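Just one protein chain is left out here, and the rest sit where they should.
Per-chain residue numbering starts at 1, and chain names A and B are given in the order in which the chains are listed.
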Amino acid sequence: MPDQILFALEVTLNGLMAGVLYSLVALGFVLIFKASGIFNFAQGVMALFAALTLVGFQTGQVPFAHLVNVLFGTHVEHFGWTMPTLAAIAATMAVMVVMALLVERLVLKGLINQAPIILFMATIGLAYFLEGFGDIMWGADIKRLEVGLPQGLSETIDAATFAWFGYGFFIDRLDIVAALVAAALVVSLTLFSQYTRHGRALRAVADDHQAALSVGISLRAIWVLVWSIAGFVALVAGVMWGTKLGVQFSLSLIALKALPVLMLGGFTSIPGAIIGGLIVGVGEKLFEFAVGPLVGGATENWFAYMLALVFLLFRPQGLFGERIIERV
Amino acid sequence: MLYREAGDFKTSYAADGQTFPIAFDRRRYQAVLVLAFGVVPFLVNDYWANAVLVPFLIYAIAAIGLNILTGYCGQVSLGTGGFMAVGAYACYKLMTAFPEVSVLLHILLAGTVTALVGMLFGIPSLRIKGFYLAVATLAAQFFLVWLFNKVPWFYNHSASGQISAPERSVLGLAVTGAATAPWAKYLVCLAFAVGLAWIARNLTRGSLGRQWMAIRDMDIAAEIIGVNPLRAKLTAFAISSFYVGVAGALMFAVYLGAVEVGEAFGVNKAFLVLFMIIIGGLGSIFGSFAGAAFLVLLPVLLKNLLVDGLGWSTALAAHVELMIVGALIVFFLVVEPHGLAQLWRLAKEKLRLWPFPH
Partner (left out) sequence: MTGGGEARPAAEDRRIGPAILEMRNITLRFGGVTAIHDISFDVREGEIRAIIGPNGAGKSSMLNVISGFYRPQEGEVWFRGERRRRLRPYEVARQGIARTFQNIALFQGMSVLDNIMTGRLNLMGASILAQALWWGRAEREEVAHRGKVERIIDFLEIQHVRKTPVGRLPYGLKKRVELARALAAEPRILLLDEPMAGMNVEEKEDMCRFILDANDEFGTTIVLIEHDMGVVMDLSDRVVVMDYGRKIADGPPETVRTDRAVIDAYLGVAHG
């Protein structure tokens, strides 16, 4: 096979893997949107916050150390112990549940019956708050996240592809893990929503708030539940991205990248989120590969948005979204 | 009786439809203008002009622009930073290509160029609504910033990739470049802000403004009673972008002098201006000023209080600022979606009856 095609194939594969990571963030968006009609702009910051908290617990950082130090003139940084990864993950999840409770109590409750766009702007505010809060709690420096996931070149694939094509593909093992985790996440979320009582309640709320209320489902409890699940998805995404890129502010920008993913896939479809992520991942990698060198590179900054924009002009409801019939 | 309207009867529809129907408001507004044009320029020093007044006026213009689009016409845009960049780069190209033409004209032309670009990115609004559109405007934001970064023609192939404003003067007085006096910067921005605010007020109280608001409140019904959605939305995009472009041009040419696009006009700028109109008040010209003032003053205050006063690190103060801004956004949306402008109106209602509320 000619080299160009092999390169393109490798780029495509890497794009698929990157797409999986976008899908992970998009998944959190879809969950919240389905259950509450809220477009949660803060999903990316939630991933960042979860990753920060996880690292903080693991390494035994003192929360709010900078603030405490400047207020009381102390010099605390670390507790002096480290926490096992699993315990730290559990503790982080607890923090995310508390966050879900607070969000419901302080934000959602006050915004019932507001226009979707108002809710959207409120979550932008939430994103800012959470970002500042995370930075104050754990410090804004770039942190390494180490939870024991494999990383680096996958020799198996390298060797196998070399044997077939005479050219070894570079695939990060972390990406493979991410793909597996994403698949497991989708399967378990589907099982949860299909076969458990809470899952059914959640689908009922997603379908019709009023009707769900009238059969005795507590809307507020469901919201806490769904934000907790979104917190969990954020934690998973945060772990993957954090391991790959280090835990830093730019993680919250992947949330922005998840937006075009959603626009392609439709806001209400879990398979849509996955496929949209893959399309964006492959599309932007291939575009950069083919066109990038001609125009100075860094097209990944905008390609996904332009793709979504053009796509929406022809199909405003996304690939898998429900068709909107307008009424008066 | 600080505030009264008793005895202030209207005998014509023109008098009833004016901007400040209450005589007291009218006089106060005139007093503010006299103060702003006649007194402040003599008092303003470098710190006040550069840290507070000039950015306040420039952001107020951008906020009015975004308010026309979002507050009046209901189309949320996250592309403000990108459109400001268009204004800045258009102004730069015009200033360097036609050095003999007045810079004031260049700034207005830069606004016009931005209006055209804004219309282009406004076309999707005909098919895409709500936050779909908000995300679509992100495409404008990222694409435009990338474009100005990557295409050397826009920055005249300068080695640093930055653009810097050459020195230009109006009536023999430097208004751009290093030699500009703080009061000259202030006056230029003030003139633009007042003029554009007046025009915005006129547009929003007339037929076009009602069409925008009709689209905002119920787009389908608006079309059925006769609003042409294409025309209403595109004029909103064009006029809004004109304002934002002028703000970008002023920010580059008059305020900053030199600009690197990603830093000065990144996506954070888009959010900042959006926050200004949420906090100040959606659908209110006064609110645009109030919101701009608030978010320009907040970091200055926090810096004075936390960094200079309590000796905190600037990073910590910046994080506190993020938290406060975020919390305020949520607070205003939950408690008072019409922002500071509504709080001001309520205060006036109270004052009207004060000190005899019953």
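Everything that follows uses one rule, which is that contacts are C-beta pairs under 8 Å (C-beta built on N, C-alpha and C of every residue); 3 or more make two chains touch, one makes a residue touch a chain.
Just so it is clear, the model here is predicted, and its values are computed rather than measured.
**Student:** For a quick check of understanding: of B:216, B:269 or B:319, which residue touches the chain that isn't displayed?
**Tutor:** B:216
**Student:** Which candidate, B:14, B:43, B:171 or B:335, sits in contact with the chain we can't see?
**Tutor:** The one listed residue touching the chain not shown is B:14.
**Student:** Of the residues B:224, B:258 or B:300, which one touches the chain left out of the display?
**Tutor:** Only one of B:224, B:258 or B:300 touches the chain omitted from view, namely B:224.
**Student:** Using the definition of touch stated at the top, determine which of B:95, B:208 or B:259 touches the missing chain.
**Tutor:** Touches the omitted chain: B:208.
**Student:** Out of B:199, B:297, B:324 or B:343, which residue would touch the omitted chain in the full complex?
**Tutor:** Of the candidates B:199, B:297, B:324 or B:343, B:199 is in touch with the missing chain.
**Student:** Residues of chain B in contact with the chain that isn't shown?
**Tutor:** Touch set of chain B with respect to the missing chain: 12-14, 16-17, 199, 202-203, 206-208, 210-211, 213-214, 216-218, 220-229, 235, 283.
Note that only the chains that are shown with their structure count from here on.
**Student:** For chain A and chain B, what's the span in angstrom between their mean Cα positions?
**Tutor:** 33
**Student:** Taking the touch rule as given, give the residues of chain B at its contact with chain A in the complex, in rising order.
**Tutor:** Checking each residue of chain B against chain A gives 74, 76, 124, 127-132, 134-136, 138-139, 142-143, 145-146, 149-151, 220-221, 224, 267, 271, 274-275, 278, 310-313, 315-316, 319-330, 333-335, 337.
**Student:** List the residues on chain A that touch chain B in their complex, please.
**Tutor:** Interface residues on chain A, with respect to chain B: 39, 66-67, 70, 106-107, 110-111, 114, 116-118, 120-122, 124-133, 135-136, 140, 256, 259-260, 262-263, 295-299, 301-302, 305-306, 308-309, 312-313, 316, 326, 328.
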